[in-house]
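Note that this complex is displayed minus one protein chain, with the remaining chains in position.
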Amino acid sequence: MAESTDTLGIGLLGSGRMAHVYGPKLNSHPGLRLEYVLNPNRASAERVTAMYGGRASSELEEVLDSPKVDAVVIATPTNTHVDYIAAAAMAGKSIYCEKPLDNTLERVDSCLATLKAYPVPFMLGFNRRFDPDNAAVRKAVANGELGKVNFLMSTSREPAPPPIDYVRASGGYFLDAQIHDIDLLCWIAGERPEKVFSAGSCVFDPDIGAEGDVDLAMTTLMMPSGAIAHINNSRACIYGFDQRLEVFGTEGMLQTLNHHIDPLIRWSGTTTEARAPLKHFFLERYDTSFYNALDEFYGAVTDGRTPSTTEHDGRAALAIALACKSSQRQGVAVAPDY
Amino acid sequence: MAESTDTLGIGLLGSGRMAHVYGPKLNSHPGLRLEYVLNPNRASAERVTAMYGGRASSELEEVLDSPKVDAVVIATPTNTHVDYIAAAAMAGKSIYCEKPLDNTLERVDSCLATLKAYPVPFMLGFNRRFDPDNAAVRKAVANGELGKVNFLMSTSREPAPPPIDYVRASGGYFLDAQIHDIDLLCWIAGERPEKVFSAGSCVFDPDIGAEGDVDLAMTTLMMPSGAIAHINNSRACIYGFDQRLEVFGTEGMLQTLNHHIDPLIRWSGTTTEARAPLKHFFLERYDTSFYNALDEFYGAVTDGRTPSTTEHDGRAALAIALACKSSQRQGVAVAPDY
Amino acid sequence: MAESTDTLGIGLLGSGRMAHVYGPKLNSHPGLRLEYVLNPNRASAERVTAMYGGRASSELEEVLDSPKVDAVVIATPTNTHVDYIAAAAMAGKSIYCEKPLDNTLERVDSCLATLKAYPVPFMLGFNRRFDPDNAAVRKAVANGELGKVNFLMSTSREPAPPPIDYVRASGGYFLDAQIHDIDLLCWIAGERPEKVFSAGSCVFDPDIGAEGDVDLAMTTLMMPSGAIAHINNSRACIYGFDQRLEVFGTEGMLQTLNHHIDPLIRWSGTTTEARAPLKHFFLERYDTSFYNALDEFYGAVTDGRTPSTTEHDGRAALAIALACKSSQRQGVAVAPDY
Partner (left out) sequence: MAESTDTLGIGLLGSGRMAHVYGPKLNSHPGLRLEYVLNPNRASAERVTAMYGGRASSELEEVLDSPKVDAVVIATPTNTHVDYIAAAAMAGKSIYCEKPLDNTLERVDSCLATLKAYPVPFMLGFNRRFDPDNAAVRKAVANGELGKVNFLMSTSREPAPPPIDYVRASGGYFLDAQIHDIDLLCWIAGERPEKVFSAGSCVFDPDIGAEGDVDLAMTTLMMPSGAIAHINNSRACIYGFDQRLEVFGTEGMLQTLNHHIDPLIRWSGTTTEARAPLKHFFLERYDTSFYNALDEFYGAVTDGRTPSTTEHDGRAALAIALACKSSQRQGVAVAPDY
């Protein structure tokens, strides 16, 4: 696809795991072209440009000063998001930022002030909203297919606990992972909880418990309309990456199905009607959602409309996740600090 | 349940495997009471009466002469059915006879003449019609739920080949087993084939092939309305007794499900959403149908109406099965000798 | 079935709705015989004996003094259970009592003291344990099929809210209905929660809210092993009586399926692979469980062993349900008063 006024030049900030998620999508999307990959360690950036194109840079100014860069995709460590957003916003670039904005409300509020002062198009990458299955649930609910929604459930179980270094830097299970379920259920419900209650325990990896974190978590979200939502999360799951939604309303119920590594139904001497194991983890299960999220970003920027997932969604999800973390420690229902 | 004018006294003819199928149902049905069990070998009959009650007898006259015997249930070897029917009909007893009437049309026609001359209530035990799942298909089709029916399929796979002595006496796979699928599909379709074509091979047990019989069979039934039906049968099936119907019409399709040995859905490291193996064979899978068939017999006799499965159904199913057997040998479509 | 030393003569206390649930099972169970039906209003008792046999009585003494009465089945209003248990225990009768024992821990403790002083065989009718599907889950878990259990879920949604008079007398949603899920999950998990948290709201019937009760409820049970259990309940459900279990452990997951009003899979112009609506309510869905519960009672009494569901199970379930009710009102996790 030739460069044109219709395409957006992208500066990809970061060259770690997520850069390899976004890289192929930036390449295959007809409206996006990868211009720069940034990493203070230039060699790391070069490993990404070798695979997906663009120029490697170790200098943020070089990227933001380039007239070919229309927008940045921020895929750096969480604690750098707010600073990169500020720099890009002041440079007038459109911004797509991996979730979360930050792990503290203070820095998120500072970020929101910056974005208010420098109002560039901004999208937060809550990619699961852009998964076709999850999006179909939201659409059916929004169309009124379920009547008044009264119960929502999100089940997210990961195949195996992450390395302990990852856990340490993650902000804990609620902020790192459950925040996805929180954002998804609030988006589908069309409302945010007044109070939350969370329980958690450490049953898989004692090192996680030693960090004061949990690897099994369950949350109740109490919504203003009287609806109640349930999230259950596990850091280990022998049959793969279990991802299911259930939404129950006055007119019916909707459920999503898991995704398997092959499409067959098997009958044998030991089991019947059996499906294959699940797709291993989020890179396999949600691959499409990252493309679709970038596509939403592209569409919003080129159409001049607000992206469907904003910094305000990010702040709300963080406030809820922090309330969950606090509730789990105190054993009481907690009101999020919206 | 006390003896009353509402209950039917039953003479059970035969004390083999099927006697043990009918025995418990004769006991638990509130309208039936087991009076006699007949076997020329009285000791064999006594083993049945020891379990289910009634008096053992080795003399047919004793059974048929008893005023306490209102009806007979014939569960003897196939080649004796016609003679027992004749004796019972002449004695004025109501008759429930295990399928088939006989393996030759000549003797079946003689039997029909007898029943015309001595018109007692008569029911043929095509038990699968009385299975709740199969009956639900028939009911939905009869209610017009599918519009005009155009395609029917019956899959019947047995867990393992029968002993070769059984095979030898059975009349062959089409007469012994496929006759069930034939009767079921004609009953559901509400019509009988003008022509049939069958293919067969011996892939499991060479001894069956040595007898000139097949252990894998497939039949096409060409109906007057233009509907076409398909039957597939196998004498071996590693996952159990596979029993499925599919009926496709202008307004939709209906399918039945297999029955498993336990009700759970299992997710493990090797399979997901798996069901347990199937119920082993017809005694487990169709147990209810035998009770329901006896109940239909009881209802028809006491209400004075014709039982829903008649000697004419039996003759038609035999004519079709014989046409299938002939077709498989000749490689041409054959018209049943109705 | 003739009266014998092997059969238990039953005095059925109560002649309301539950008497019509137990009546047919007392009749069809070969080891039980219905001797008496008690109601202070003798005419009411006679309506039951007219259908299922036995003698009607308006006097408890008549029933308990009869040498033909070996055991009582208590199916009276909840607030009379403790008194009937005391009378029957002092009379040396074996006792099967509908759940719950009572709605207060004080009266339950008094009942336990009575049963300690008069140690007759006693069984509490938590019938859902005896549903074949639920029992299969328990058996598989007990066999270690799931490894260490970490998450349990029970979904129970009723087709429509009960009459408000029923609600008023019920002790509230947690004591009336969720107590079933509580007992089931603790029985399957093999442990009882240290703390519980419950949320609830009134979204279906404002009259229920006016009574201070909820018609939507969600509970988290925090188990000593680190396992966490989730219960969700709804007093209304447009697709029928939704009853599902999910148990997740280190080695896999088990789920139960709902029960439909017919066995067919339907494909039409609007939906595909569709099942029929669910069985309407507990009388239809759990009919078998009541028979199986009586069978367990019979087996325990005749074998001289303790029935598998005891008064201590009843006390624990009540303590947990009361903690849930309290938690929902206070917004904090509550430790049950075991």
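Every chain is named by a letter (A, B and C) in the order it is written, and numbering of its residues begins at 1.
Note that contacts are C-beta pairs under 8 Å (C-beta built on N, C-alpha and C of every residue); 3 or more make two chains touch, one makes a residue touch a chain.
Since we're looking at a predicted model, the values are computed, not measured.
Peer 1: So which of B:Leu60, B:Val73, B:Cys202 or B:Val247 would be touching the chain we can't see?
Peer 2: Spelled out, the listed residue whose C-beta touches the missing chain is B:Cys202.
Peer 1: Among A:Val69, A:Val82, A:Cys97 or A:Val137, which residue is in contact with the omitted chain in the full complex?
Peer 2: A:Val137
Peer 1: At which residues does subunit C meet the chain that is not included here?
Peer 2: Contact residues on subunit C toward the absent chain are 238-240, 242, 258, 260, 266-278.
Peer 1: Could you list which residues of subunit A touch the chain missing from the display?
Peer 2: Here the touching residues of subunit A are 132-133, 136-137, 140, 251-257, 262-269.
Peer 1: Go through subunit B and note every residue touching the omitted chain.
Peer 2: 148, 150-151, 153, 157, 195, 197, 199-204, 216-218, 220, 222, 225-228, 230, 232, 234, 236-239, 242, 248, 250-253, 331-333
We adopt the following convention: only the chains that are shown with their structure count from here on.
Peer 1: Which chain is in the middle, if each chain's centre is the mean of its C-alpha atoms?
Peer 2: When every chain is reduced to its C-alpha mean, the one closest to the whole-protein mean is C.
Peer 1: Just how far, in Å, is the C-alpha centre of subunit B from the one of subunit A?
Peer 2: Distance between chain centres, rounded to whole Å: 59 Å.
Peer 1: Taking each chain's centre as the mean position of its Cα atoms, how many Å separate subunit A from subunit C?
Peer 2: Here subunit A and subunit C have centroids separated by 43 Å.
Peer 1: Can you compute the centre-to-centre distance for subunit B and subunit C, using the mean CA position of each chain? Integer Å is fine.
Peer 2: Going by mean C-alpha positions, subunit B sits 41 Å from subunit C.
Peer 1: What residues in subunit C touch two or more of the other chains?
Peer 2: 251-253
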